[in-house]
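Every protein chain but one is kept in place in this view of the complex.
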Amino acid sequence: MQLITCPYCGPREEAEFHYGGQAHVPHPADPGSLSDEEWAHHLFFRDNPRGPFAERWVHALGCRRWFNAVRDTVSYRFHHIYRLDQARPETP
Amino acid sequence: MNALRLPAGGRIDRSTTYEFTFNGQRLTGHPGDTLASALLAHGIHRTGTSIKLGRPRGIAAAWAEDPNGLIQIEEPFPEPMLLATTVELTDGLTARGIPGQGRLADVPDSARYDARHSHADLLVIGAGPTGLCAALTAARAGARVVLVDEQSEAGGYLLGSTDRIDGGPALDWVAAATAELAGFADVLHLQRTTAFGHFDDGFVLALERRTDHLGTPTHVLGGETAPPHKSRQRVWRIRARHVLVAAGAHERPVVFSDNDRPGIMLAGGARTYLHRYGVLAGRDVVVFTTNDSAYAAAVDLADAGARVHAVVDARAATPAAWVQKCVRRGIPVRAGRLVTGTEGVERITAVAVAGERIPCDLLLVSGGWNPAVHLFSQAGGTLRYDGGLGAFVPGEERDGVSVAGGAAGVAELGGCLADGRRAAEGALGGLGFVPVDSPSPVAEAHVDGQPSLVLWRVADGDQRTQFVDLQRDATVADIACAIGAGMRTVEHVKRYTTIGTAHDQGKTSGVLASGIAAELLGRPVGELGTTTFRPPYTPVAFAALAGRDRGSLFDPERTTAVHAWHVARGAVWEDVGQWKRPRYYPLPGEDMEAAVLRECAAVRGGVGILDGSTLGKIDVQGPDAAEFLNRLYTNMIATLKVGSVRYGVMCGADGMVIDDGTVLRLAGDRFLVYTTTGGAAAVLEWMEEWLQTEWPDLRVYLTSVTEQWATFPVVGPRSRDVIGTVFPDVDVSNAAFPFMTWRDTVLGSNRSGHDASTPRSARGGRPAPDQDVPVRLARVSFSGELAYEVNVDSWYARAVWERLVAAGERHGITPYGTETMHVLRAEKAYPIVGQDTDGTVTPHDLGMSWAVSKKKPFFVGKRSFHRADNQRADRKQLVALLPVDRNLFLPEGSQVIEGPSVPEPPIPMLGHVTSSYRSAALERTFALALVKAGRTRIGETVHVPVAGALVPVEVAEPVVFDPEGARRDG
Partner (left out) sequence: MTADLLARSGPLQSWTDRFAALPDTVQVVATPHVAMADLRVDPAGPAAADVAGFLGVDLPTAPSTYVETDSVRVIWLGPDEWLVTSPFRAPRALEAGLRDAVAGRGAVVDVSGQRTTLGLAGANARDVLSGGCAIDLHPAVFRRGAAAQTLLGLTGVVLVALDDTATSYEILVRSSFAPYLASWLLDAATEHTPT
């Protein structure tokens, strides 16, 4: 049970959060202009790095706010947690 | 009878005698005993036989590291797979030894199990000298401390020793330390509490054994008994800013031929039995050691009256001070010698030492000490092989975790005391606490000695009787076999031999297996490493893990505001998500089929009422609410007029249906969205996700109002009469109140009755004034019948429901459940998301192209409808299936194939049945199914295997009842 620091509510148990997949993958502004392949890539392909990974989370059982986090997929450690209106922090 | 119990000494209460039964024998012991110490006091070592080979086995240690000594408790309540060494003796205890497997009780366990969350600045695991010093240091600095220890009392290693601290008995210091800790309000000190799992971010699970040692009311001779209202065991869920592992070390044996006989024991264990329990583990003793620590056992047992016939020290260089102590007591020391074999069947009778035969009834063994690094390793800490110790020690620093004392490889008492303080001070600095000055406890000077010899095994003799894991009957021969089969890593050797997989998880065998495998492979043990330590550290009963989340508390049951009425009416329930929904209301003598046919006929022929309160409801407000919903629903929402209702379908970005329901426009900037019962939470989260992450510029606010509104569809040709009676202010005519519109009205409220309980404030507030209760009526239909959905503030739900039922009485109003609702909707081919869909179904597949806007430039999922895969002609489409035999029922989930015979596999599958019912209206069975290119097959006959036969069914238009929709307006 990890402790995740909601940018609003502070540290809470992992059970209060839902995972939202890779962050910074905006929905294409004009999906109609994409080829089938480009659209399929948007729908079905996500990065799967070993190491730091920018993800979306939502404090589902708390304040219901979505936020972003950079988490290490090896150690699970959260390196950065930031609000949606904040830029992604620099990571090594 | 307690022939080997010394007349004095130990931490047992000799003034009270307990009776207990072991392997059918009536025996006695004392409070403070473990089952093992009480057995040893009677000279009983053998507890049972081994699991594979049936060899006699006995107590081999004094605590959880014992690889033998598995027992089954029969009284006071059956419990399998416990260790004689860790079961505290109680009066009336009945137990027996077991060869590896026990039995669970065949009656329910009436004991309570619970959990507690706790938070600490510093969690200290282990209340030995290291842990006590650390806890004191942290408590004095003002930190919140949790100190857990698995024994019945604090002291750890000191409980089995004669060490001295500050010039007095070490246990006096322990008593003073625990008394001081008890004086701090923010120190939680738990004995009989085993930290069994160490997870991320300072999260540790610990099991507290709370009542067993108190005995049961029928078996107590005096003092406290186990109170039945207290939980028997408690799982502590501890979240600590810093975790300090001070779990000590486990003594390690040496492997030699026939090293498994009863009467062969770890040297430190025998010392514990002597000092803690006042028990001599044997009268004629041989000690076999590779290090100095076992000399203390030889000396102490000799002083207590045992005849110690030899200390066999594998080292050529023996420790002079210890040898001198032995010589003074007439104990011969055999330097540079090895034990090569033993004799005896039920109990050891002699030891072979380099050709010499030494008779004995107790062989004490010490191969060194393994730091208890389990909890460090579980949290992800890497280990490093220490060649001097012949053991694995913490190999790195980790944030928020430290290891001190014996668990870090510190060998002597003075070092442990200092290390505990040092580790606590290090942790406190990081937590912002300032350690206070206080004198450090001083241990008696350490006896200088000789370095330990790392010796995994004595090679002489038969490898097949050189036991590495006694519980698994796994030997050196098995390791050799594994290596012969090509295993090259310790993880593979473990799985091939099963070494380390028993109840003790290899506390004694793990490092030995690494060492022996390394030897056989000719590789350094440090390179081979050790197997991964995983929770739990010691076995934990499932009952404890379940805690109070069992029975009716296993999963929350959600109920509507009218639940008590359904109960009184004898409803049979369907679980929908966590909701309890009436499935049907049987009359006396009715089964489900009869009740549902009656309910269906009543609705289509008269009027019925359903509790639809479980539907999810979301209030959508804001200037951009219409635009927002327009983007999320496949159909046009923005054009919906205030006062009107629209059915909407929601798809994922992949174009697959994820939810559906009605949308009411309450105002230009306000909507009320209905979701499916099961989808409510997910849809709100889905909407928030788009709003917050994609469209933060939209001014929209989403609020769940699922429980705010109770929802009662009143359905059937007579529903207009019922609604007109209950709401006389509303013009219920079709012209004034057409299909897919809603109207607000009010009912007068009554503030007497239950309202007498309205709280009045000491702060001078006033209760709210009387007012009318708003009701929202909506002309929507999930059955094809004329229907009015009554929505009311849930405070008044019960009263309004009862009023509707009362008003409907003269029309024969029939309450109906989800099963009838399903039949009625299936007759109209209204899909149930999650039953007729499975995440691969588009609105077009459901025949609902009409609900997909062609005008909107964008909505979630739109682009996906143009993907080639979603254009395939052979996509599965929703159709009805009509069995040729009108009485034949197709089980849901049945496969649909071409037929009329079954071809050779692989059999081409056309699809499957998603919903299946008996229709009262059609007087026949029917089903909905997803069938490849189903709409082009309408009128064809396909086949469904049912109970071993292939039955013909006709593919039909999905709407099987009133396809022209003539009944909608009454």
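In this document, chain identifiers A and B correspond to the written order of the chains, with residue numbering beginning at 1 in each.
Throughout what follows, a residue touches a chain if its C-beta (ideal position, glycine included) is under 8 Å from a C-beta of that chain, and two chains touch if they have at least 3 such contacts.
Quantities reported herein were computed from a predicted structural model and do not represent experimental measurements.
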Who touches the missing chain here, B:Gly305, B:Pro359, B:Pro556 or B:Pro903? B:Pro556
Please identify which residue in B:Gly54, B:Gly168 or B:Pro227 touches the non-displayed chain. B:Pro227
Omitted-chain contact residue, chosen from B:Tyr796, B:Phe859 or B:Phe926: B:Tyr796
Check the options A:Leu34, A:Cys63 or A:Ile81 and report the residue that touches the missing chain. A:Cys63
Given the full complex, what residues of chain A touch the hidden partner chain? 8-10, 12-13, 15-16, 61-65
Had the left-out chain been drawn, it would touch chain B at residues 112, 114-119, 144, 186, 227-231, 237, 239, 548-549, 552-553, 555-561, 563-564, 579, 614, 619, 621-623, 669, 701, 703-710, 747-755, 757-759, 761, 763-769, 771, 773-774, 793-800, 803
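Just so we're on the same page, only the chains that are shown with their structure count from here on.
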Inter-chain centre distance, chain A versus chain B - centres from mean C-alpha coordinates, in Å: 27
Would you tell me which residues of chain A are touching chain B in their complex? 1-3, 18, 20, 26-27, 31-32, 34, 36, 39-40, 42-44, 56, 58, 60, 64-66, 75-76, 84-85
What residues of chain B sit close enough to touch chain A in their complex? 199-203, 237, 239, 380, 653-654, 685, 688-689, 692-694, 696, 857-858, 862-864, 866-868
